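FYI, not all chains are in this one, though none of them got moved.
Letters A and B name the chains as they come in the text, with residue numbers starting at 1 for each one.
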């Protein structure tokens, strides 16, 4: 039995590795992946960004257009983000080599060549959507930007994006999205906030169905207390949570879970509320912007050892609770030591799909043509918390 | 010659490794090992504890009884100490699996099974003694709790226990216990405190004798200046040190050296003084409790590079001096680079005994039936410091 568990653990370990040469890394690179928050990248600035174990330079041209190129200058390999953004190009601070937004070297001042020979660093296409910058790190032409879109993030109303980095493997975070039971326990940890008050601690009946876009998850905690989420392949969830104060509408959350490397995970969230009256909209926006700086990974000791939770009873609290549960599995969870049950049906389905798609890639077969849901669920705004409205 | 030294170094390296699969780890697990201070574990709380490279959960039931179980829930492997203590059980914060104090899973709320199948995590017996919680991490039935007992910790009078973790291998700390010469130098380092004033810096005549419990160590620094300690196999020492102020009686110290892992060592000490008049007892207790928070490992830079020593001239000072000497040997000392002399007789005897017991285990022979001394030494209260009383 130990041997079976260990074998399973080893097989699942493949799903945790996302570097450029790994199978999972190749699969994830076939999809648009968010890497940054638009509002955090000022014109004519550059910063380093690590995605799927690749070190890159994200810079914003004078025009406001973002570009994603290799992390280091081709010449002496100094990091490029310390250089100068000039127009839509970036210049290395060491000897002034200049690159355009596609990664092509356009100038080498001390070499005396007007047109440099064919020197390139990596360069990847970007798209801005719902306040996030998405990148396509795969080979060939990028697919149309369609699968990640959600109607709710294109309607009028308050919308805020944020990114934070947690210190463990991405798969733990994704699996948590397909695990409706955790809500009943994790979100009662330390303190009960408005999310668990709305959802209740009842143990749900579970239903998981593969869709053309990913997995639909239905957790029924009683009559009029049904939670639905539409998870999109390969690493995005869409849920709905109660608003931050009485009278405010429920908020749609788009949550992308992108490996920084195998031991760090970026969580890129979009929070969007439907337009209500202007005063409510203003308060909702202010709330969403106000909670952005809190990152539970900065408070490990306090949260895990002192059980001292953040003040905000909605986003900061649920954030912290999720962090404690997932970080508690270790930096990379040992899946060979697990004891799954029938309530882990969502996680089991998720893993089967990943393994199936990896097998397709490895044997040269076509992967599933994932496409945006034609009929996305109208996620219920219910639960005990419905009373609060 | 180099080759001989290197071979000896490699052989001795075996003594430094104490994980569950190592030979030394197996030997140490045959004995009760202290892991925590009773007074620091409040009812209905849990904490992580690492012992001999094993990660465990120490929790205290509502009744005040402590329990020691595996570090992670069997389900998705989240650490258990973040969960809830309920009565005498502990419940995981991720999906609510519940365990009793023996490590048996007693509830899996989302699985719908009243009686869970045979799911277990580790569970180890505990005993409280002299203010410390002792665990038995070995296989089979725990031995009777007898070898670690000392009459002096069962008499009336002030008694205080404490635990601190130092950042190097356990064997350096144990060897220091069988090394009477170090007192003459180490405890003069930086500043002379009341301990070295009592013992003096004279070079001692040494005598080491194996007893039925461990090793008796006799260091004679002159007429009326004899220091005896009774070291108990496998990792406990018993010494006597001068009291903290004029007129206070000498204090018995029981010192256990327990590997946290191969690079960290827990020192669990019991300080017990004989009952004197109530006012002296109060002052001695207050002193012993007051010095508890000081851990020299928190002051490495200050102690080792700036030579800035703690204020308290007795326990904090000797503590800091021992730390500097032992930490100075490296995280795991390279015993292949040593040049032992005849004054290292205690260390040589200690190593011979460890090696002999390991050989017995490896070849399936019986190890020595270590048992509590029938006639423990009445440790002298002498030295120049005797004058101070």
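Heads up, the rule we're going with is that a contact is a pair of C-beta atoms (placed from the backbone, for glycine too) under 8 Å apart; a residue touches a chain by one contact, two chains touch by 3 or more.
This one's a predicted model, so the numbers in the text were calculated from it and none came from an experiment.
Participant: Since all chains share one sequence and 2 are shown, how many copies form the whole assembly?
Facilitator: The complex in this structure file totals 3 copies.
Here is the rule we go by: only the chains that are shown with their structure count from here on.
Participant: What is the Cα-based rotation angle between copies chain A and chain B, on a 0 to 180° scale and rounded to a multiple of 5?
Facilitator: With C-alpha atoms aligned, the rotation comes to 120 degrees.
Participant: Provide the C-alpha centroid distance between chain A and chain B, rounded to the nearest whole angstrom.
Facilitator: 46
Participant: List the residues on chain B that touch chain A in their complex, please.
Facilitator: 47, 72, 74-79, 82, 92-96, 108-112, 119
Participant: Which residues of chain A touch chain B once you look at their complex with the stated criterion?
Facilitator: My answer: residues 179, 181-182, 184-186, 189, 203-204, 304-305, 307, 324-326, 328-330, 333-335, 337-344.
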